[in-house]
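Below you will find the structure I want to go over with you.
One chain of protein is taken out of this complex; the other chains stay put.
Let's look at chain A:
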Amino acid sequence: MKLPFASLAVALALGMPSALFAGSQDVVAENAWARASIGTSRPGAAYMTLRNTGEEPVVLTGLSTDLAMMPDIHRTTTDAQGMTSMAPAGELEIASGEAIALEPGGLHVMLMQLQRPMVEGESFALTLEFADGGEMQVDVPILGIAARGPEE
């Protein structure tokens, strides 16, 4: 009787790391890029695709970077009259096996209160924070101000 219990305890103990970070270690960031800025007074923007390769849904709750005081995920929307606006997107859930695209015209990383100019050819570190306590650092290459995406 003792043996199965002990093995269960071991299994639980081994299971702890994934219980602690339920799923966020399975997130992969692809094709990250940002546009260069002119100085520091204007906000910057960054883009990437976040893919959840795990079995559990994950929730992106926040961002941090030393590049900007207020990094946040925003969503650009266009109304029926063609007027566009941006608003904070809030927490983002990525279902198991799904990906969300942060791309021009939709969801994107807004980098408000830049601490230094974003220079073409350089890159910066962006930390993604997840609801399970997990964190992930993404290296974001800075492309030209007129760049359209990572492939061009």
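What we mean here is this: contacts are C-beta pairs under 8 Å (C-beta built on N, C-alpha and C of every residue); 3 or more make two chains touch, one makes a residue touch a chain; residues count from 1.
Throughout what follows, contacts and distances are computed from a predicted model.
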Given the options "Phosphate-specific transport system accessory protein PhoU", "Oxidoreductase", "Adenylosuccinate lyase" or "Protein SCO1/2", which would UniProt use as the protein name of the unshown chain?
"Protein SCO1/2"
Taking the full complex into account, find the residue in A:N31, A:T76 or A:S123 that is in contact with the omitted chain.
A:T76
Listed in rising order, the chain A residues that touch the chain left out are 35, 38, 41-45, 70, 74, 76, 78, 80-86, 88, 104-105, 108, 110-113, 144-148
